[in-house]
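The full complex has more chains than appear here; those shown keep their coordinates.
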Amino acid sequence: MEMQGLIAKTEYLWFNTKNRQEFIRITDDVANFVAGAKIAEGFVLVSAMHITAGVYINDNESGLIYDIQEWLEKLAPANINYRHHQTGEDNGDAHLKRLLINHQVTVPITNGKLDLGPWEQIFYAEFDGQRKKRVILKALGLAR
Amino acid sequence: MEMQGLIAKTEYLWFNTKNRQEFIRITDDVANFVAGAKIAEGFVLVSAMHITAGVYINDNESGLIYDIQEWLEKLAPANINYRHHQTGEDNGDAHLKRLLINHQVTVPITNGKLDLGPWEQIFYAEFDGQRKKRVILKALGLAR
């Protein structure tokens, strides 16, 4: 949608991970979306639409990704005793992990591109996968 | 405020909870605000304006809400020994709980409505209530 030089654009990324927990780098998907949106200056929101998945920005280094996963497991452990499981679910820890890592980031767009620091990479963090789930990308800003 | 098809609108939700800690679903309040804002495409920021309260998005399931509260208590426990208490306050844990759960979400607006996933519900998380506190709703986007 464009009006008087202002643009809003939306896209959905779909995921269906092989493993229950998987972290996927999505910086290029977001960058391509922004390139197609023809926005010079503005914001893009990247937000997980399912409540057992998150989105965060940090380093694309496999050791660190391992550390983050260990850390989340320590602070929000898988456990059979969550009260949420009385509903028949078994993913209480996945809800808590999403809260801890957070479910969205807002990335600034400058001169038509993602304005990220040198090591900033956007990740989708799946905590209860093996089924179809979505991330919304929504950009708002001034046209190029 | 409207200018050339661009709209910004603001509203404040007030809370004065009966209990010190209370989680309140506010999805409908935010949806009604967005309906009145006449924005087709954009964002709405939902942000707790007091530093012992938060806003988060997760499931509206009473067992899970219990689990989240237990989890916050474990990771950011009430404790008489916080240095902040030397000021006469007794709510050190409430500040930490707000940091852990986070104090704001940005919700995308698509086709005039909140663009939330199937289970996403917006919650106000009060950690030091029994007095008047506010949440700001601010929407920005293209007019319908």
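Labels for the chains are A and B, by order of writing; each one numbers its residues from 1.
By definition in this document, contacts are C-beta pairs under 8 Å (C-beta built on N, C-alpha and C of every residue); 3 or more make two chains touch, one makes a residue touch a chain.
Everything quoted here is computed from the prediction, not taken from an experiment.
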Identical protein chains across the whole complex (2 displayed): 3
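Everything below uses one rule, namely that only the chains that are shown with their structure count from here on.
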Chain A and chain B: spacing of chain centres that average the CA atoms, whole Å: 20
Residue numbers on chain B that touch chain A, as the complex places them: 4-6, 40-43, 56-59, 61, 63-64, 66-68, 71, 75, 100-102, 105-106, 108, 110, 115-120, 140-143
In the complex with chain B, residue positions of chain A that touch it: 1, 3-4, 6, 8, 10, 43, 45, 47-51, 75-76, 82-87, 92, 95-96, 98-100, 102-104, 106, 134, 136, 138, 140
